[in-house]
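Omission of a single protein chain aside, the complex is shown with its protein chains in their original locations.
Entry: subunit A
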Amino acid sequence: MMQAAGTETRQRVADVVDAFKGQDGALLLILHGIQDEFGYVPDETVPVVADALNLSRADVHGVITFYHDYRKHPAGRHVLKICRAEACQAMGGEAMVERAMELLGLNFHETSSDNAVTLEPVFCLGLCACAPAAMLDGQLIGRLDEDKLREIVTEVRA
């Protein structure tokens, strides 16, 4: 059974819902808004959003789970995404993935115990010309190599 949202959560969700409700494609906007507000999309917001848009919980759940960018849990303070699509693989992306895992001590979808960083795969950042590519906290990084990786790790551990 879904857990009911507490009063405070409910109000924060309601504010997000009210901000986007009238717009076309409101569901995606609202889910982004919730993720911005909470850092992830808490399970208990599903019934609130469903009710507001006259959708079923299943409808909302289907959309949330379809998009990998909607989080079920809060991420670390930094999020590092490394591209695993074809162009990046061809340019040595897989080796960069392994190196990053080693340096951070994390597998994909894991967050470090100090909550500093979350490591995630991504499929194409549209930066194939500068493969292998990565993204740190929304900033694109091209021509990823070992040095850049060390730099990133130092930064996120700081």
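By definition in this document, a residue touches a chain if its C-beta (ideal position, glycine included) is under 8 Å from a C-beta of that chain, and two chains touch if they have at least 3 such contacts; residues count from 1.
Please note the rule applied: contacts and distances are computed from a predicted model.
Per its UniProt record, the hidden chain corresponds to "Formate dehydrogenase subunit alpha" from the list "non-specific serine/threonine protein kinase", "Formate dehydrogenase subunit alpha", "ABC transporter ATP-binding protein" or "NADH-quinone oxidoreductase subunit N".
When you scan A:V17, A:V60 or A:A75 for touch with the missing chain, the hit is A:V60. Panel shows subunit A; residues 1-2, 43, 46, 50, 54-62, 65-66 of it touch the chain omitted from the view.
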